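All protein chains but one are shown at their positions in the complex.
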Amino acid sequence: MSADQVTLTIDGKEITVPKGTLIIRAAEQVGVEIPRFCDHPYLEPAGACRQCYVQIEGQPKLATSCTVAVAPGMVVETQNTSEAVRQAQVANLEFLLLNHPLDCPVCDRGGECPLQDQALAFGPSESRFTEAKRTFPKPVPMSPLIGLDRERCVLCARCTRFCDEISGDRFLELYARGAGERVSIAAGEDLRSPFSGNVVQICPVGALTATPYRFVARPFDLTSADTVCRHCSAGCSVRVDQRRGEVVRVLARENPDVNDAWICDKGRFAFGHDDAAGRLTTPLVRDRGLEPTSFGEALTAVADACRGARVGVIAGGRLLDEDAYALSKLARTVLRTNDLDHRRAAYGGAAERTAATGAGAVTYRDVEHAAVIVVVGLDAEQEVPILHLRLRKAAARGARIVVVVARRTRLHDVAEHVLVRPGAEAAALAAIVAGTDAQGVGAALAAAGEKGLVVAGARLAEHDGAADAALTVARTHGARFAWVARRAGDHGSLRAGVHPGFGPGGRRLDVADERAELEAVWGPVMVEGPGRDAIEILRAAANHELDVLYLIGVDPLRDAPDAALSRRALQNVPTVIVQSLELGDLEPYAGVFLPAASFLEREGHVSDWEGRSQRVLPLRAGAGISRPDWEIFAGLAAACGGDLGFDTLEQLHAEMARLWIPREGVVDAAAITPPTLPDGMTLTTYPLLIDEGRMSAGADELKAALGEPAFAEMHPSDASAHGLADGLGVRLRTAAGEAVVPLRVTEHVAAGTVFVPFNQPGLAANTLLSGTFTTAVEVAPADADAFATVGGDAS
Amino acid sequence: MAVFEGVVLEDARTILGRYPEAHQRSAIMPLLYLAQSIEGMVGREALREIGELLGITTAEVEAVASFYSMYRLLPTGEHLVTVCTNLSCKLRGAEVVYEAAREAAGILHGEELSPDGLFTVHEEECLGVCDFAPAVQFNVCNHDNVTPGRMRELIAALRDGEVPTPARGPAFGSFKAASRALAGLEEVPAS
Partner (left out) sequence: MTIDLEPRLTRNWSDPNAIGLEGYVAAGGYAGLRQALGMAEVDIVEQVKASGLRGRGGAGFPTGMKWGFVPRDTGKPTYVVVNFDESEPGTCNNRELVEREPHRLLEGTAIAALAIGCETAYIYIRGEYLWQSIVLERAIAEAYAGGYLGLDVCDSGKRVDVVLHRGAGAYICGEETALLNSLEGLRGQPRLRPPFPAVEGLFASPTVINNVETLMNVPDIITRGVEWFRAVGTEKSPGTKMVTISGKVERPGNYEIPLGTPFRAVLEELGGGILGGRALKAWTPGGSSTPMLTADHVDTGLDYESLAAAGSLLGTAAIMVLDDTDCVVDCAQRMVAFYAHESCGKCTPCREGSWWATRVLERLEDGYGRSEDLPLMHDMGTNILFRAFCALADGTASVINSSLAHFADEYEDHVRLGRCPLREAPVGVEVAG
């Protein structure tokens, strides 16, 4: 037996577990559930509730099994074999119930409450407590999302430890002491954390409840099903609870490979989108107006428009792996176009293509166990929240984290930040490559070996050379490299080659042997590469160089970094095909609408940022006559007189597997040539977690808790140089437009930078952009009352 | 900042200087005393500002402030009268002394603060003067073997603006002054 294993006896059963295992967990492995309230497998041991007593042979006192690690030869008796233990647990339960109200029938936790279960299982039938119970005003709002009933609280400190140890958002604390101890927030402060819902889920009683679920359902009313969250590329395991076919609650499922036991508040509370009023489930074809029709007629209309036409295809971030694969093949073999893209920015270079090969993937566990991590071009808390938690976990385990960004992230308490102007990332990374950076990051990475990581956000693709520079940092210092795109479908679309430069597995159409690999599976590919990227497709459409614009789960008016260009493209292209859950603002332009099945109604796989491909199953029947995207693509191929070669998912999988296996082999990175930055201020933008995005539609409490109106951030030195002050208005003028927003003066942004969030209420930042997410900007003081977009090309 | 500004901010920096740079949070307790010396209690704004000075949330500061009984989070009299009623003092008649203090200070039933704002009378746990029980503190200065009569005299003296001489050490003329000494900011010449 290895020295890392320990053998002990629990209730007469011998078991061998890893050294350091707590007794309470070892007991689970022999099928003994020791009752507990404060213990949580992902929180540090507390020993606070004292419910989990066991008897350890040779020890005079009972021990709490949640705080004591196993030892060789240890003999443990639980409540199943020791009367003393059982008596102690009953006695402790009596203490816990003294002040607990008898309101189970109206408690949201009723029916799924550990305290209720314990009390029913072996609590006393009558209380010996005859004094008055402690009372508190209730429920007390902790935020628009979370309510607290202090009378139900058993002070296990799971919630406060979560805020302290896991999220680092320490707004929830234990106040006072003794019998007066209570969970609280500070007056005037909210539990403002994108992870706040987790405290509700881990509360072992009904003390913390979620406002959106308050009094909505009882456990026996619910139909539960497991799936994967589709809000970002984190790939969190979730359970979706539906009541009469409507989603009423989303919970985190434990998955130590991915999300531990946590999900973010967007994943938890933004579940109304699929059931929103704008959902369309019938194909539409424009006659006089948009008229409902059959799928067959709609697909024929699309096929007619595409026949011999110049087609540009833009996909959003919502596709499953199978959809992306089918689309990649459809474009190259049927629609004869390489004008195909899903990305928000085009300079992904070798970094992106390395990720597309699927080789050398980095995992959450790698992050957790890393020694040195360079995070660049990523605001993990806002973009991939569960990766943010994993980075914090790595820091807690001693990892050194260096974040190279234009705007400081919420890792600030556990990581070093190197703030650089947008566009200066490549220069900063070049210094790390050369070993000339002030932080000595390169040497630290080299020393860390396999435990060195470079985690690069796909936003680096906004700046020529930055992504390749990040890859070169990893290569130079022997670190591993992760390319993190934000949206749930991004990684699958990259692997599938929904990309103008390459097909599945990063295979380029203009490199003979790579093209040959594709044709060996697909047959003849009808196009030469490379094609246009997303913004070039819009430009071509605006310039009358395309006949058909095929938009799949994307709305360029909202998503593309140039609102005016998007509008011209939609106006000028003869045919716009929209394949989505809804039409939204595209309604005036759409020639054909193809209703897609929603994520909840789908079977398939979704690849998270790691490249982990997780299967999802339909949680409910499809709505109307909507179809999975891949089926629409297959149908369209047939309508065009072609054949994608698969009619079932099994057939699709069999073919896709041949091109999906990771391709080893180094993709050369370009030499780093840091761009020269223009003089003056640079505006940059990215979406915050909770914004006006479609996926958060209807999540009103979520927005009330975590949303915020548009703002701009500038460094104090820039603010004073321009006569600007915190809280006052700033007028932002770019080549594309003009806006006035309230200014935050903060050292959290790099000097020379103006940060505006991409899509908060009050400003759609793409009205200020001209094709990239970064642009030159002039700033000037403005009347604070005039917060609004005052300009912008809306022609 | 409204509480920690000017010389008070300098005092706060002095306090922060007592602790290692990586462990500035240790300064939270003396900073709370400093806030109390300015406002006669620890108010919400002070809690927030201490959080700002230490880089922690207001909730974290309040969690600490509410744990310890010597931080007053509610309006407090100019003079804080604490009467130990723990066993050694109880055996020597402390409960009567406590009642005498409340009566002399004119404190209403269920309150701790006298309506004139002059006195807060607080029943306290063991003050560590069991050898001279009943033990009483006026503004954290000890008075030994206090009888109900002596208690009435002490309160009357303070009402008249006198500061009674404690059993040991210097007298602090108000709760605020005592709080400043508790923050370690009293001038202490080497004797």
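Couple of notes before you dig in:
Just so it is clear, A and B label the chains in written order, and each chain counts residues from 1 on its own.
Criterion: a residue touches a chain if its C-beta (ideal position, glycine included) is under 8 Å from a C-beta of that chain, and two chains touch if they have at least 3 such contacts.
Please read these numbers as outputs of a predicted model, since none were measured by experiment.
Counting contacts over the entire complex, the absent chain touches A, B. Of the listed positions A:G178, A:G289, A:P524 or A:G641, the one in contact with the omitted chain in the full complex is A:G178. For the chain missing from the display, the contacting residue among B:V8, B:V81 or B:V140 is B:V140, taking the whole complex into account. In the complete complex, the residue from B:S37, B:N86 or B:S174 that touches the missing chain is B:N86.
Of the listed residues B:E10, B:E111, B:E125 or B:E162, the one in contact with the hidden chain in the full complex is B:E125.
Listed here are the chain A residues that touch the chain not shown: 45-51, 53, 60-62, 67, 88, 91-92, 94-96, 98-99, 128-129, 131, 154-155, 157, 174, 176-181.
By the touch criterion stated above, the residues of chain B touching the omitted chain are 18-20, 22-23, 25-30, 32-33, 54, 63-64, 67-71, 82, 85-88, 90-92, 124-133, 137, 140-142, 166, 168-170, 172, 178, 181-182, 184, 186, 188-191.
The criterion applied here is as follows: only the chains that are shown with their structure count from here on.
Computed centre separation for the pair chain A/chain B is 50 angstrom, with centres defined by C-alpha atoms.
Across the complex, chain A meets chain B through its residues 170-177, 184-189, 413.
The part of chain B that touches chain A in the complex is made up of residues 44, 47-48, 55-63, 66-67.
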